[in-house]
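Below you'll find the structure I mean.
Note that this complex is displayed minus one protein chain, with the remaining chains in position.
Going by the order they are written in, the chains are A, B and C; count residues from 1 in each one.
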Amino acid sequence: VPCSYIQLARQARRTREQQIRQIIEHRKLPEIGLDDSLIEQWLNELSQMDSNNFLGNIGVGEREGRVYSSLVAKRHYSFSHGIGRSGDINSVQPKAAGSSLLNQLTNELVLDTVKYLGLRTIKSALVIPMATGMTLTLCLLTLKKIRPQCRYVLWSRIDQKSCLKAILATDLIPVIIEQIQTDDNEELHTDVNKFEQYLKNCTNLNEICCIYSTTSCFAPRAIDNVVELSLLCEKYSIPHLINNAYGLQSTKIIHELEQSKRKGGRIDYIVQSTDKNFLVPVGGSIVLGYDQESLDRLSKIYPGRASITPTIDLFITLLSMGRRGLTDLIQKRKLLHKQFLDKLIRWTSENTEHILKTKQNPISIAVTLTQLPSEHITQLGSMLFSRRISGARVIQIGKKQTIDNYEFENYGSHSSTSKYSYLTVAASIGIQEEHIDLFIKKFDILYKKVLLMSTNQTLNDLNIVD
Amino acid sequence: VPCSYIQLARQARRTREQQIRQIIEHRKLPEIGLDDSLIEQWLNELSQMDSNNFLGNIGVGEREGRVYSSLVAKRHYSFSHGIGRSGDINSVQPKAAGSSLLNQLTNELVLDTVKYLGLRTIKSALVIPMATGMTLTLCLLTLKKIRPQCRYVLWSRIDQKSCLKAILATDLIPVIIEQIQTDDNEELHTDVNKFEQYLKNCTNLNEICCIYSTTSCFAPRAIDNVVELSLLCEKYSIPHLINNAYGLQSTKIIHELEQSKRKGGRIDYIVQSTDKNFLVPVGGSIVLGYDQESLDRLSKIYPGRASITPTIDLFITLLSMGRRGLTDLIQKRKLLHKQFLDKLIRWTSENTEHILKTKQNPISIAVTLTQLPSEHITQLGSMLFSRRISGARVIQIGKKQTIDNYEFENYGSHSSTSKYSYLTVAASIGIQEEHIDLFIKKFDILYKKVLLMSTNQTLNDLNIVD
Amino acid sequence: VPCSYIQLARQARRTREQQIRQIIEHRKLPEIGLDDSLIEQWLNELSQMDSNNFLGNIGVGEREGRVYSSLVAKRHYSFSHGIGRSGDINSVQPKAAGSSLLNQLTNELVLDTVKYLGLRTIKSALVIPMATGMTLTLCLLTLKKIRPQCRYVLWSRIDQKSCLKAILATDLIPVIIEQIQTDDNEELHTDVNKFEQYLKNCTNLNEICCIYSTTSCFAPRAIDNVVELSLLCEKYSIPHLINNAYGLQSTKIIHELEQSKRKGGRIDYIVQSTDKNFLVPVGGSIVLGYDQESLDRLSKIYPGRASITPTIDLFITLLSMGRRGLTDLIQKRKLLHKQFLDKLIRWTSENTEHILKTKQNPISIAVTLTQLPSEHITQLGSMLFSRRISGARVIQIGKKQTIDNYEFENYGSHSSTSKYSYLTVAASIGIQEEHIDLFIKKFDILYKKVLLMSTNQTLNDLNIVD
Partner (left out) sequence: VPCSYIQLARQARRTREQQIRQIIEHRKLPEIGLDDSLIEQWLNELSQMDSNNFLGNIGVGEREGRVYSSLVAKRHYSFSHGIGRSGDINSVQPKAAGSSLLNQLTNELVLDTVKYLGLRTIKSALVIPMATGMTLTLCLLTLKKIRPQCRYVLWSRIDQKSCLKAILATDLIPVIIEQIQTDDNEELHTDVNKFEQYLKNCTNLNEICCIYSTTSCFAPRAIDNVVELSLLCEKYSIPHLINNAYGLQSTKIIHELEQSKRKGGRIDYIVQSTDKNFLVPVGGSIVLGYDQESLDRLSKIYPGRASITPTIDLFITLLSMGRRGLTDLIQKRKLLHKQFLDKLIRWTSENTEHILKTKQNPISIAVTLTQLPSEHITQLGSMLFSRRISGARVIQIGKKQTIDNYEFENYGSHSSTSKYSYLTVAASIGIQEEHIDLFIKKFDILYKKVLLMSTNQTLNDLNIVD
């Protein structure tokens, strides 16, 4: 094969290697995503730096990263040692230099990514191979460790079980601060006053582990007023844990978080889901912090090793998106949220329902179901489900639920004083325009079907085809 | 294409489907492993039962299992929803019937497998997508929940950081019970008497969370005397948590566990690693229990969702092994442990060293390093490492280590009164005979190299080629 | 797992199976392409119908489809038996019902596809696992078989080696009919008169194997006048073989072919490349015919078996495209050809060059290089190559080339009487708009560089950055 052909090929190869080298050097998400083959090649090179893949490795320990099934080895790109060592989930493994590098690099890419998304004051990011719920528990255990007398968590009510259960898994006691409904609209807001009252009246602040707020949530609950809560935390020297499960996809939520810090508030940990924000399978979360020390404390409390899978998924996905791909997704979501809202407003105006006004919720939308016979309202949910519509939630007021001795009125609606039954839908990252249209079409039919349930009419009478 | 050809093909296909049907019906590990393509086909069929893979699915929720990268989707066989719902890691997901089935089936296959391995009295098994350390923490948090007054964990000392850190991550306090060295041999045994003394003298047994014992460990520590400890637990109504990290690969350890129960002892949770016992990548563990209720309690404490990856890895691997493949691995390990021991005994007899007598450790072997100059002894470790020998540990006595305010003499040797520096190696599942021989050859050279360090001689003088 | 979840999942699965069933029943390319996982699932199901994948198959023959490497098995979806039996490349294999079905189905999908593209009178299609050149040879061998006295092929000159070599591989003798240049433009046209003259003067028409024409080609050669040639073939009862290598991507070429038939002309075989038209790797071709008998004759002359790989590639690609995907590609190509032409016209007007007028070539464009010093003109080609521009061809007039005793003037230009040196580029299927712009930018620089070669100036003098 002539030299000139080879030279050209070599040069082309260098261009590819250059892309990798730049990412390694600058630890920044590239502007344009890498193609799949380059990402896989890089992963393969990294995994070959792990001892289990060394040619001529002799393993005489109790864990040697051996993998029985080639299917399994393949799906893990031959990574086998996980991340973390006994003392620290973020520490380097002598047996697994490649895994260790991949872990560090991914954490730095995530840090760059969240800064790029607008959280410019963040100092450190850690991918934890557990979903948000368990990671929140880990954060609470870490805070408890530095506040040995603590017993209580001040929690702004949100009706998602795992948020509460993250507290209950530790033996901390939740102090539930109900949402308030403002006069002029139907949105549920953080009752900042009640938080402050509680702190003022508290005789021993050391008994309080932290304030635990939530940003991303279902309408009509607003994102918590993290700015004011952060200022309270600073004022009373109380840690602040934020559940930002799917908040990275919203420019508004990011703005609120960034403002909290810029205005001098206190935030210790912000926890977010990898799957809900970056379109990977369930399994990981990201903890963000404003100083390295807090995150070190967290990583050092983790006993033993952990899966590298969520790290790999995130590594592949971020590199594949590049800044441009990520920006596109986020802008598209914002746009589609607006479209979804507009189309639902149009629908409500034709159906004597209305949208609950929730300016402070940039993702979820709540549509009242006032006209539906209350005895049939839950059927709407199962009807939607059986039409392959997933994620729409029907909330019927008046239901009580007890979780671990804690009783909640109107569970699901985030508030003991909700007045309407409603349906929530979300325009979350990755949603397609056609799905919005299809949803409205199908919902309209099913709504009418339920509407007719107490009469003797059927859809046929209205000339509607189901 | 003629009918007869098609018919034959259909019939062949039915044979394959039959294999799957039998496993689903009997929930038993098949005698002979399935081939890869059948396993993959099954996984694909299951994942198509999840809503994110439905044709025509309309997702209007905040988590719709969308996956950005096709590389990522592929490595997860398009599973995306993980396992667990807010309340319970083992609960069924409406959006993900396939994932839920896979999870249930894997738990049942694991139960059948451990029964087949000899733990016949076990009633329930749960794959947890966290490694052993964090899973032990989860068990402790669960026990703490039902024993609200508890503060202490009675812990039989073992010098592996993550064992201790699993306690420290909760805010329970470890009561460290040192190992004892029996007169007639050099093995370290559980100090059962001291455990009983402690319990006898305890004024409020409710303050004790549990006894926390360890089976698999490095020589010269023996596996804990789980029979006696279980009987103590039963007698004093104290929970018993067993760290059986890599014990499923040893018929001896399984025998001890089974005996503990048969003799009427109490065991609440046995925790083992998926990677160390079943040759999958790090990331999961298995919790075994003797009643469904205990495991339900555990699964219900877990907040939120979790990765399905360790479940998939185990599903693939177990089906791929079949009973026969697993038995072969376990028998081969036992045989190679014996060979390794014999070969090391021969080596010691030629080098004025000896093997620490440890009948109660079926996996790990400790070789004294009495002849080596103590100032050079740790170099042996790094020399082994740089020859691509992984897993061999050099323990030098006389070292103190402090972990979270707890100080340990001779850390690494499991005992404050160890007398010898030594090297440990293990014959763990998957080890190859040729690796044993290569290890001894290389170790012999390096041993001699270190031996000569205080003299002026080199290996050349002894005509040894490094 | 609750029944309702399973039911929904089953229903979703049925929707997917429905897609496959419809294709099997109607043998038509679906409107919308299938997703990758469905295609792979289908392939896996088909390959399991082959005996080498039967569970419990006992192979005691000399060819049992055994595959050593799992990498190889995987890349072939476990198909191993190829297609064809000793007598016939299209015949069914008893050992491989799945392969046979796949082969038949693909041929029918291809037939539907070419009809959809406009070749409505075509009756039969056959995917041949050899590239166009060797397939043209096979067609010639087949024609020779039914015309035992034949010795000559009437061939409309085209300067692509493999077109001529397809004749030379048989021992037929090419009668080379030069292109003619029409007065009013610079395009090279089929010299239909000379063809007819030759036939008229021929004493024994049985000595003529066929007329062999070419559609897709580099400008300034036009596509052959297949309408007139077909009419000649009909008139003189001479077979007509058409090399339509990359003509399926052009609506114009398809129109000409369809017209040839509709006007009563004779066409025996039309051969096209799978890779050039359908974006698969090199390796296959498609033979189209107007009666089943001709194609049967072709398939029956093929000795032995053949690879199923090009069939699999085409199956995947067509199903993945769907009609819509294919239409998009073809329309986009047409559009980009126009853009490319327009942009080059603009360039020529600024550089005292011009585009050779070639209305009858819908794919390739020829740009004169009259201003360049002739001694440096070929350097332009290697310069383009080393800038990673592939596919641009620089044709310098005045070169002779001898292929197997046949001498050609101005080889590469399709004509002994060409007047200009020129560059050809093509807008072929899959081209991107940005590539056109980048090409023109780079070409402009290199053109100027060569222009300056006979002067003492450099690009710097013109303030151009290379």
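Assume a residue touches a chain if its C-beta (ideal position, glycine included) is under 8 Å from a C-beta of that chain, and two chains touch if they have at least 3 such contacts.
Since we're looking at a predicted model, the values are computed, not measured.
Checked against the full complex, the candidates C:Gly65, C:Pro174 or C:Pro220 give a single residue touching the omitted chain, namely C:Gly65. Within the full complex, the residue among C:Ile330, C:Ile363 or C:Val394 touching the omitted chain is C:Ile363. From the options C:Ser156, C:Thr170 or C:Ser413, the residue with contact to the unseen chain in the full assembly is C:Thr170. Seen across the whole complex, the unshown chain contacts chain A at 1-2, 5-6, 8-10, 12-13, 15-16, 19, 36-37, 40-41, 44-45, 48-51, 53-57, 70, 78, 92, 94, 97-98, 100-101, 104. Where chain B meets the missing chain, the touching residues are 4, 8, 12, 70, 382, 385-386, 388.
Mapped onto chain C, the footprint of the missing chain covers residues 36, 39-40, 51, 54, 56-72, 75-76, 79-82, 85-87, 94-95, 129-134, 136-138, 141, 144-145, 148, 160-162, 165-166, 168-171, 216, 218, 245-246, 273, 275-276, 278-284, 301-310, 312-313, 316-317, 320-321, 329, 363-364, 385, 387-393, 403, 425-431, 435-436, 438-439, 442.
Throughout what follows, only the chains that are shown with their structure count from here on.
Both chain B and chain C derive from one sequence, and where they touch, over half of the residue numbers involved are common to the two copies. A straight line joining the Cα centres of chain A and chain C is 50 Å long. Here the spacing of chain B and chain C, counted between their Cα centres, is 59 Å. The multi-chain contact residues of chain B, meaning those touching 2 or more other chains, are 36, 40, 51, 54, 56-57, 70, 94.
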